[in-house]
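The complex appears here without one of its protein chains, the remainder shown in place.
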Amino acid sequence: MSVSTVTYTFLGPEGTFTEAALLQVPGAADAKRVPCSNVNTALDKVRNGEADAAMVPIENSVEGGVTATLDSIANGPELRIIREALVPITFVLVARPGVEISDIRRISTHGHAWAQCRIWIDANIPDVEYVPGSSTAAAAMGLLEDDAPYDAAICAPLIASEQPGLNILAENIGDNAEAVTRFILVSRPGALPERTGADKTTVVVPLPEDHPGALMEILDQFATRGVNLSRIESRPTGLYLGHYFFSIDADGHASDARVADALAGLHRISPATRFLGSYARADKQSAVVAPHTSDAAFKSAHAWVDSILNSQP
Amino acid sequence: MSVSTVTYTFLGPEGTFTEAALLQVPGAADAKRVPCSNVNTALDKVRNGEADAAMVPIENSVEGGVTATLDSIANGPELRIIREALVPITFVLVARPGVEISDIRRISTHGHAWAQCRIWIDANIPDVEYVPGSSTAAAAMGLLEDDAPYDAAICAPLIASEQPGLNILAENIGDNAEAVTRFILVSRPGALPERTGADKTTVVVPLPEDHPGALMEILDQFATRGVNLSRIESRPTGLYLGHYFFSIDADGHASDARVADALAGLHRISPATRFLGSYARADKQSAVVAPHTSDAAFKSAHAWVDSILNSQP
Amino acid sequence: MSVSTVTYTFLGPEGTFTEAALLQVPGAADAKRVPCSNVNTALDKVRNGEADAAMVPIENSVEGGVTATLDSIANGPELRIIREALVPITFVLVARPGVEISDIRRISTHGHAWAQCRIWIDANIPDVEYVPGSSTAAAAMGLLEDDAPYDAAICAPLIASEQPGLNILAENIGDNAEAVTRFILVSRPGALPERTGADKTTVVVPLPEDHPGALMEILDQFATRGVNLSRIESRPTGLYLGHYFFSIDADGHASDARVADALAGLHRISPATRFLGSYARADKQSAVVAPHTSDAAFKSAHAWVDSILNSQP
Partner (left out) sequence: MSVSTVTYTFLGPEGTFTEAALLQVPGAADAKRVPCSNVNTALDKVRNGEADAAMVPIENSVEGGVTATLDSIANGPELRIIREALVPITFVLVARPGVEISDIRRISTHGHAWAQCRIWIDANIPDVEYVPGSSTAAAAMGLLEDDAPYDAAICAPLIASEQPGLNILAENIGDNAEAVTRFILVSRPGALPERTGADKTTVVVPLPEDHPGALMEILDQFATRGVNLSRIESRPTGLYLGHYFFSIDADGHASDARVADALAGLHRISPATRFLGSYARADKQSAVVAPHTSDAAFKSAHAWVDSILNSQP
């Protein structure tokens, strides 16, 4: 059996930032990589066994949470995040050979990319019309067709450099030079990745009730155990206005006693809480743990309570 | 001077749910209504004085916060929300006369609308291809052009009924019969709308620091004063991953003592907190106020403290 | 072996409210009852095996916590509270036969009793001088000696009715008709009393540090688990001003999951926390338990976390 028997899906098409993220996974370059037209499809192929794991975007430093991913992993058969990847986001403006910037009347790209290049666009091609695209790569590839209803596309450097028919007119046209997107590798539930000491745990917590303190009670489960949160996103459940779930990334691994204890607290308050995985942080930044929330403190506390409950005359 | 001198912008084109929301405003039917191609443009025309107010969507019970609106009102010159409107969201499937459901190969609509009709689509036209549209109305109007690259569109009943060239193939195809979108009417800063007793206050609060309790401290400003939150959205500031601001709707009016006191607390913790307005709730639901957070309790408390500070021998 | 082999100490002398409390214990009337001159002695005889249990006062509705008891059980070899008793406190004024109220110049009694009869005294014998006594019974018995340096005593009805040489001049002279003292029966550590559903748990928690939130963190261990507190007393550790421990009674039994979890939290925050027992409430008032803090909720939460930690491919 060879490495090539592993199958990955990813949010396609080929040449987007998502494939760049997937290629960071050891062995992925030699594995079978299946581009999917949307996040749901990529994840469903994992759910039904057609693929072993899926790479999808979850968070963008400029545009925020990727709602399709947040909603898809929060519902349906359970999945587990087993890895994260960070990819710097830089954009290029491409057109067919012979087209100059001054010729451009219509530009296509994905809505998120469009939003992230507004400053450059407003300064350089202020009157251009925007044509929505289903992805940056699709917009770029569309230029190669004869009847393309636009003159230029904004896309990732990867695809621009691979397609001989595309000419790069401008590089680094994103508003924010520090822009980065976080991607997650998602598999079916299985053994947790090893604890590394620099881990992250992701959960989905439906807000139990609409009262002044409900969200605070949830956050308190982390705070009272010294667990820092690196991401918190509210998402509507779709039932009615004001009914939310929260997608939360917490520092630490489920096998850290303080995280396990916080998970138990969440489950009590909101029994439909969903565990989405513990996995190594891409930035390898270790959590700071106060003495009273260390594994040793929890072990000592539970031993003490056990000794009380098992007291004999 | 007549009512018609009032100018409203709105997220266009004409015939979308946003215009339906605007038409709920007294006098709007006779006012000048300017459709804009995006939220930013609609708001900027208010900022620069071309329009008096803008109607834009802020929250959808299925798709969540409208990020373009959340981000646009949180930045740039200050604006104020002076009114909210709720519009039930129902979708119809339209095509040119003669086209049957079984003929449809490609459907266009706005991404949010597409996401909200997946169940009906999967059950009735499972293999159809999706073509992104910039709005539901644009997708519908596009069908009237000769070279439309799709056969059908999903749009609001309003536009379907007004365009003789469109045939309604199916009604109420949304997944959620209770779907509703909340819109806000935004003006330049001015006198606050009168307190009605059933009000809402909207603020934008940048998270001051990345530490375990920062968000809790912010929420605590509301909770300790018995102020309920009806919406909380996290949004990236765009600076770096994990740097957020929160967009929050709280029950009550800035001239309610408990709300004013909470605002002062927010400003202390996060001095860049932005006040976006106090306005009547569309559902006219009055806030429940505990005795110790009533205006009388605050007035009595401050009188007491003043008597202490001004004690004389 | 007969019941009489059981030995109880109590805060003497005989005839005080403490003996009345002890007589509420089944079998105590036939057991050996040893009066002790102070709380420390009564408890030390339990610690060294001379007695099986000690009855001592812990809390008075008028005078507050009995500091000798609070401090004694918080230090030295560990003890356990196994029962509580409530005794209504009523006072009588006694003197030798022939003495009238108008003859009284000096009254002796225990300081607490004196404090609780001030209203009656001020109204009826305003100029009387107070002579401190080591107990109410000692003050009363002292009247029977020839050289008693006082004319009257305030004591419990029990001793007054048993001593033929004492004449009751006035009854129910206490300021507060509802006055009650709570007593505790203390033994060496052993098996916990059975959970009855209407239980109380007593702990001693040293304040870990002098910072704004230390006490709140301790209280939060109870509050976040819905555990009500029926008593909280601050006591100095004796080390320096501002260094405290807290003596706390919480509703519930250590074998209630929410209480056990709170105990573990206390131990983590303040590792020198001392468990002083779980025992049936004298008033048989059951605790109100929210669904998310029930034993079932804790069991379900821990099972869920275990299933996560033990996930297999």
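Per-chain numbering from 1; labels A, B and C assigned in written order.
Keep in mind that, in the parts below, contacts are C-beta pairs under 8 Å (C-beta built on N, C-alpha and C of every residue); 3 or more make two chains touch, one makes a residue touch a chain.
Since the model is a prediction, treat every value here as computed from it, not as a measurement.
Q: Of the chains you can see, which ones touch the chain that is left out?
A: B, C
Q: So which of C:34, C:101, C:198 or C:219 would be touching the chain we can't see?
A: That would be C:219, which touches the missing chain.
Q: Pick from B:86, B:170 or B:254: which residue touches the chain that isn't shown?
A: In the full complex, the listed residue that touches the missing chain is B:254.
Q: Pick from C:7, C:61, C:90 or C:163: which residue touches the chain that isn't shown?
A: For the chain that is not drawn, the touching residue is C:61.
Q: Can you list, in ascending order, the subunit B residues touching the missing chain?
A: Subunit B touches the missing chain through residues 80, 189-192, 217, 220-221, 224, 254-255, 260, 263-265, 267-269, 271, 275, 292-293, 297-298, 300-302, 304-305, 308-309, 311-313.
Q: So which bits of subunit C touch the chain we can't see?
A: These residues touch the chain not displayed: 59-65, 67-68, 86, 111, 115, 130, 132-134, 149, 175-176, 178, 180, 182, 210-213, 215-216, 219-220, 222-223, 226-236, 238-244.
In this section, only the chains that are shown with their structure count from here on.
Q: Mind checking the centre-to-centre distance between subunit A and subunit B? Centres are C-alpha means, answer in whole Å.
A: Here subunit A and subunit B have centroids separated by 25 Å.
Q: Just curious, how far off is subunit C from subunit B if you go by their C-alpha centres, in Å?
A: Centres of subunit B and subunit C (C-alpha means) sit 60 Å apart.
Q: Taking each chain's centre as the mean of its CA atoms, how far is subunit A from subunit C in angstrom?
A: Spacing between the chain centres: roughly 58 Å.
Q: Spell out, as numbers or ranges, the residues of subunit A touching 2 or more other chains.
A: 220
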